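In this view, the complex is presented without one of its protein chains, the others remaining in place.
Labels for the chains are A, B, C and D, by order of writing; each one numbers its residues from 1.
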Amino acid sequence: MSLGYLVSLLYQYADSIAFLLLAALGLMIILGVVNVINLAHGELIMMGAYITTLTYHRAHLPLPLCMALSTIGVGLFGMLLERFVIRRFYDDKLGALVATWGVSLILSQGTLLVFGPSLESVPLAAWTFSYGRYSFGGYRLLLFVIAIAIVLIAWWVFYHTRLGVRTRATMQNADMARALGVNTRDIYLLTFGVGSALAGLTGALYAPTTTIVPLMGNQFVDVAFITVVVGGGANPIVGALTSAALLSLIATPLSSTLGTFSGRIGLLIAALVVIRFLPRGISGYFQDIRYRRMARGVS
Amino acid sequence: MPTPSESDGVVVLHAENLTKSFGGIRAVDHLNLTLARSELRCLIGPNGAGKSTLFGLLSGLHRPDTGRILFKGEDITNLQPFQRVRKGLCQKFQTTRIYRSLTVAQNLLIAGGTHTSNRKKNEKLSWALSTLGLDSEHEVSAGKLSHSHQQWLEICLALATEPDLLLLDEPTAGMTPEETALTAQFVVNLNRQALTVLVVEHDMAFVRYIAQSVTVLHYGRIFTEGSLDEIESNQEVRRIYLGES
Amino acid sequence: MSGALLHVQNLVAGYGTADILQGVTLEIWPGEMVATVGRNGVGKSTLMKTIIGLLSTRRGSISLKGESITHLRADQRAALGIGYIPQGREIFPELSVEENLMMGETINCAKQSFRYDLVYEYFPILRERRRQVAGTFSGGQQQMLAIGRALVGRPTLLLLDEPSLGIQPSIIQEIGQALLRLNREEELTILLVEQNMRLIEHVAVRAYAMDKGRIVANLTLEMLKDRETLADYLAV
Amino acid sequence: MNAKQCDYEAGSTGQLNSNPGSEVEHLETDGESRRSFLKKMIVASAATAVTGFPYTRAQAAENPSIKFGLLEDRSGNFAIFGINKWHGTQLALKEINEGWTLEGGVQGPGGPGVFAKVAPKPPTENIKEIVNRGGDETKDDTVWNEEDEYLVKSGENGVLGRQLELISPDPESDNSQFQSLARRLILEDKVDVIMAGFASAEREAIRPIMDQNKMLYFYNNQYEGGVADKYTFCTGAIPEQQIVPVMQYMIKNFGPKIYTLAADYNFGQLSAAWTRAMAPILSAEVIGEEFIPLSVSQFASSISRIQEAKPDWLMMYITGQNHSNYYPQADAAGVKIPMGSSINIAQGYEHRRFKAPALARFHVTASYMEEIPTPRNRKFVERWRKMFPDEPYMAMEGHSAYVATHLYAKAVRLAGTTDKETVIKALESGIGVEAPSGWVFMDPATHHLSQYIRLASCNEQHDISFVTEWPYIEPWWTRRLGVNLVRHPESKQYIPDEDPFFKMFKKKGKG
Partner (left out) sequence: MEREDKRWWQVLNGPQELGRGRVFWCLFTFAALGLLAYPFVGSVFALSNFANFCLYVPMGLGLALLWGYSGVLSFGQSAFFAIAGYVYGIISGNLLDMPGGTLLAAAGAIAASAAIAAAFGYFVFYGQVSGWIIPLLLLVLSLILETFMAQTAGYQWRVGSVLLGGYNGMTNIPSLQIGSSIFGGASIGFYYLVVSAMLITYLGLRLLVNSHYGHVVTGIRDDVERTRMLGYNVNLMQIQVFVVAAALAGLSGVLYVSWGNYINPSSMGLLPATLPVIWTAVGGRSSLLAVLLSTVTLRWLADSLAVKGGEYAFLIMGILLLVTMLFFPAGIVVTLARHWLQRKPERRDLKKNRAP
C-alpha cells in the first residue's frame, strides 16, 4: 500500500464525512431538539441548491452571497413550516412524519412545474492539488473544512451561549425550562429554522458539484436518514459527528477496495447492526453511559 | 403476628435485600419484605420513601440492583412484567391507567383472559363490578367515567387477570371521603375473598379502615412494621412523618 | 384589590377527569414566607404547578401583584418574577452547575442584573463545583442548585415544593437557614410546600393546611409550633 | 461506410403504393423466405385494394381520428427525458396533421438492410471483421438525400384523411402506472399505436401487455439492445451502433487501456459486457471496471480508483441524475482523462447543465444531438424551438420519438389501414426516411433502426464538434443470433449471455 494510496484514502474519508455530516446535521438537530423527523429535509436541500443557482444565474450575484442567501432563505422557509405545519404535530411524531412527506411531494413537484426539469449548474472553483498519481479537488476539502467548522460552531453555540444552554435544557426537560421563563415554542421555532438553514446551506454548498433537478434531494436523504438513525437524537452534535465518522470508516474502505456497491450495502447493513445493539443510536448510548456514571458517582 | 415460613405455602411474596438507585438517589435500600397469604398490608411512609419504586420492583417495571424476589416460592427476579402477571401478581398504577378511548366493556375484555382459563366465570370480578356500580356502565367510554369510577375500573382490570397478589398504588387519590370509604370497604371485602393485597396509601382514614398490618417505609428501608395501633402510637413514626429524623 | 402579592381564588385544576384542586383560595403578602401543609396526595404540588402555569387553570383565577396571570403561559409567568423549585428538583442533569444557574436568568425580565454573587454566597459549593455536571450531584446539592437557579433571576415570589424531600437532615437545616436569610435580607416572598415539621416551624410565619384539594385551615405561627395540631394534618 | 445506392426515386407514397409489381420482381431474388413474406404483403395489399385501395378522401373523411397513445414520463425521476420525448412526438404529430411527412418511403422488401438470412446457428468465431465493417454486408446500395429540407408534402392533412389524436397520460416514472395506463390505452381508449417508456424497466413492464393484446408498440430510446419482439419497434440506438464505433475511435486516438465506469443495472452491466468483449477484438484491454448503484451520488472513491488504474480513457455508462454528479466532481478533482460514452450528453445534455470544463474531452456516439451542424438540422431545431421555446435541450431521445412518429404515419399510409398486423407488415417492408439526423431505415428482421451515427466531441468550452460519422450502421447483433421477426415472430430480450461470443459477460467482480 503506497503512501499515495493512504493519502487518497484519507481524502475519500474526509469527503465522505463531510457529505454525511452536511446531509444529516440539520435533520439531526431538529430531531434532537424538536423530536420530529422531517421527511422534507431533502427538498429543503434542493431549495438551497435552487436558490443558489437561480440567484447566481439570474441576479448575477457572487457565489458566496448566493450561498448565504440560500441559507437564510431556507431557514426562513423552515420557520414558516414549523409555524404552520410542524407545530401541530408535537404530540404525534408519526403524524409529523407523514405530513412532512406531503410537504416533500409538494416542494419537489412544484419545483418541476415552476423551474422545469433541470437548471444549469453553477461553476466550481477548479483548484486541485495532487500527490503521487492522485489528484484531489480543493473544493471537496473545503467542504470538509466547512462541515467541521459547522460542527464546531454548532458545538460552540450549544455549549457556550445562553441560547445553547436554553436549547439543551429544553431538550432535557421542556416543562422545567418553561417554568424558568424559557419560551420553548420560540426555541422549537428557532431550532427548526436553524436545521432548515443547514439544509439550505448543504444544498448551496453542493450545488456546484451536483445536478440541479427537482428530485436532487433524494441523493441526500437516504444517507441522512441512515446517519440520523445511527447517531440517535439524544445529542445531535455528538451523534452526527460520531455517526458520520463511523459510517465513513465502514463505507470508505469498502468502496475503495471492493467497489461502490459494497460501500453502499455496507453502509446500510452497518445501520441495521448498530440499531440492533444501540437502539437509541450512538449518542443515546453515550447518554445512557453518562447517566449510569452519574448514578454511580453519588451512591 | 405469626411468622410465616416459606415452605408451608403461607408466604405469597418474599423480597430480600432489594436495592434500586436512580441517578444518584437510592430509592430502595437493602429492603426485605414478606407477605403472607390472604394478608392485607398497608405500605405507608413519607414522600420519597421509596414506595412506588418498591412497587415497580415487585411488578417488574424496574430491575433491582441487588436482591431477589420470590413469589409463591418461585424466584421471579428476572421475569418480565407480563410473566409476573401470569403468575398472579398484578398492579394498579398510581395515576389511573386505563384505555380511555375504549369502553368499559372493551377495557375488561382486554384485561380478562391472559393466564387464566377463559371459560370459567370470574366471580370476583363480577362481584366487584356490581359492588362498584360499573356493571351499568359497560358501554361508556372509559375516559368519560368519573374519576373514582376510573380508579375502580383500574382495580377491576387488575382483578380480571385473576391475581393472587394485588398491588394497589394510591387507590383513593383524588376521591371524596365517601368514595374513599366505599373503596376501603371494597378492598376489605376483596381481601376476605382470599386475595392478598398490598396497598400504598396516604389517606389515613383509608388505612385506618382496612389495615390489618402496616409497614412504614423510610429512606428506602423498612422503618417498622406492626398493627395500625402500634404504628399510630409509635413516636418514631410520627417523627419521620414530621421530618424530625 | 388588596395588596397581596399572590392571590389565588377558587382555583380548580387537575389531571384527566380528576380535579385535584377543588377550589383553593389563598393570599400571600409581600415579604411573607408561607407554608402549605398536608398529607401526600392532597394536591399541594398540583397547586404549585398550577400557580406557575404548567397545569392549566380549569376554574378560578390567579393574580400576581393585582394583575391576573390566569391566562399566561408558564414562561410568561416566570418572566413576571415567579421562581419555581419543583418537587424532585428537576435540575438539568446534563448541564453543568453554572449552566443550570444560567437557566434562571429568564425569570423576572424586569430585573437589572443577575444574582450569581448571592447564590454563590449562600451556597459556596455551587461556586466550587460550577463546572461539574449537575447529574452527579447528591440530592442535597441538587436542591441547593435548584434554589440557586431560581434565585439568579431575582424573583419576587418563590414557589418551593418540598425542599426537604430525600435530603439529609443536616442539609435540610442548611437550606432552612438560607431560606430564612433570603426572606429577611432579600425580602423574598416564599410559598413553601413542606412536610418536614422542623423546617416549617423554623421558617414559616403561617401555613395553609390542605386536605382533599381544599384549604382546610389557616395555621398561625403558634399553631405551627404545636406538634399535635400539625400532626393532625400531616402524620399517620 | 455503408453508403449505398438506392433504387428508388425519392417520391411520394402514392408512387410507392401504386407500383406493387416492381416490388414483386425485386423480391424474387431473395428466395423462399422473402417470397412467403411477399405473398402476405400482396394479400394484404389486395385486401386493402378491395376496400378501396388506394384510399379515397371521401372515405377518409368519414373515419374518426387515429388514436395515438403515448406514455412518456412528465413527472418523477425521468421527467427530464420524458418531457423532451413528449415534445418530439407532439411536433411530429402537428406536422403530420398539417400535411407533412418525412421524405422517404419503402425501398421495397429488398431494400437495404434486409439481409434477412437466418444463421443456422449463432456464430461463435471471432467477429472482428464484422465489427470493423460496422455490421453485416447488405445487399443493396443506398444513397440518401443531401438536401436541407427533410419534410415533404404528404398530400393530405393527417393520415388516410384522418387526424392523429394524441392520448398521452403521464405515467409518472412509475412502472405500475405504466402497466395500468398501457391497459387503459389498449382496452379503453382503443388506441392504434403506443409509444412508451424511457427506462428499460418501463419497457419491460408493459411489453408483456403489448404482446398479450397484439398492440403495436414503439420504444424510442437508446438502450442496451437485444429486444426481439414481433410487436415492438425500437427506434433508439443500440450497442452495436454506438459502443463499437466509439471504442474504435477512442482506442485509435487515445490508447488501448480502458476503464469502464457503469451504472449497476441492466444497461450499465450489458454495455460494460460489450466493451469487455469488444476490447480484445479492437486490440485493446479493459484494465478496470466499476459498477455504481443508481442511488450513489458521491464519487470520491471511484475517482481515486480511476487515478490508481491510470487508463488511457474512460468508458462511461453511468446514468441518471445522481450519476451525472460524477462530472463536476471528477473535474474538480483534476481528472483529465478522455471519456467515451454511448449515452451521456446526448441524452441528458450534461454539457449544458454543468459548467465548463466538467465535460471536456467527452466523446459520445449519438443518433442525434442538437448541435449537429447540418443545415437540415438547423431547420429542425428552428421548427422545434418555435413550438417549444422553453426546451432546455433537444436530446437524441426526443429525435427518436419524432422520427418514430413520422415512421408510424408513413407505415399507416403505406398499409392503407391502421390495422396493427398490416401496419407491422408495412413497417417490415423496408421503410426508410430522411430524418433530421440523416437517413434512417427500419430493419425488418430485427425491428430496430439502421441509424446515422455521429461521434460528438466536447471541448473545454463545452462546444460540440462532430469528429467523425457513420452514415449507416445496421442493428447486426441480434441478427447474428438468428433473429428474424419477419419469419420467426418471437418476444424476448436477448442478453449477451446468450451469445457464446460474450462468454466474458460475467462481471469481473466489482472492481
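By definition in this document, a residue touches a chain if its C-beta (ideal position, glycine included) is under 8 Å from a C-beta of that chain, and two chains touch if they have at least 3 such contacts.
Remember, it's a predicted structure, so these values are computed and weren't measured experimentally.
In the full complex, the chain left out of view touches A, B, D.
From the options D:Ile209, D:Ala309 or D:Leu414, the residue with contact to the chain not on display is D:Ile209. Note on the undisplayed chain: of the listed residues A:Tyr13, A:Phe144, A:Phe158 or A:Phe261, the one touching it is A:Phe261. Checked against the full complex, the candidates D:Lys94, D:Arg183, D:Lys420 or D:Arg487 give a single residue touching the omitted chain, namely D:Arg183. Across the entire complex, the residue among A:Val194, A:Ile226, A:Leu254 or A:Ile282 in touch with the chain not shown is A:Ile226. Interface residues of chain B with the unshown chain, by the touch rule above, are 59, 61, 80-82, 85-86, 90-91, 93, 97-103, 105-106, 108-115, 118-119, 121-122, 125-126, 157-158, 160-161. Take chain A: the residues that touch the chain left off the picture are 37, 85, 88-89, 92-95, 97-99, 101-106, 108-110, 112-113, 218, 221-222, 225-226, 228-229, 261, 264-265, 268-269, 271-272, 275-276, 279-280.
Contact between chain D and the unshown chain involves residues 74-76, 79, 169-172, 174-177, 179-181, 183-184, 186-188, 199-201, 203-205, 207-209, 212, 264-267, 269-270, 273, 291, 293-295, 493, 495, 497, 505-507.
Here, only the chains that are shown with their structure count from here on.
With centres defined as mean CA coordinates, chain D is found 80 Å away from chain B. Mean C-alpha position of chain A lies 42 Å from that of chain C. For chain B, residues that reach two or more other chains under the stated contact definition are 23-25. Within the complex, the chain A residues that touch chain D are 5, 8-9, 11-12, 15-16, 19, 109, 112, 116-124, 126, 128-130, 133-140, 208-216, 218-220, 222, 252, 255-264. Every residue of chain B that touches chain C in the complex is listed here, in rising order: 23-25, 44, 46-48, 95-96, 100, 143-147, 150, 170, 173-174, 176-177, 202-204, 207, 219, 231-232, 237-238, 241-245. Across the interface of their complex, chain A is touched by residues 75-77, 79-80, 83, 264, 290-293, 295-298, 300-302, 304-305, 307-308, 310, 321-322, 324-325, 328-329, 331-335, 350, 352-358, 390, 392, 509-511 of chain D.
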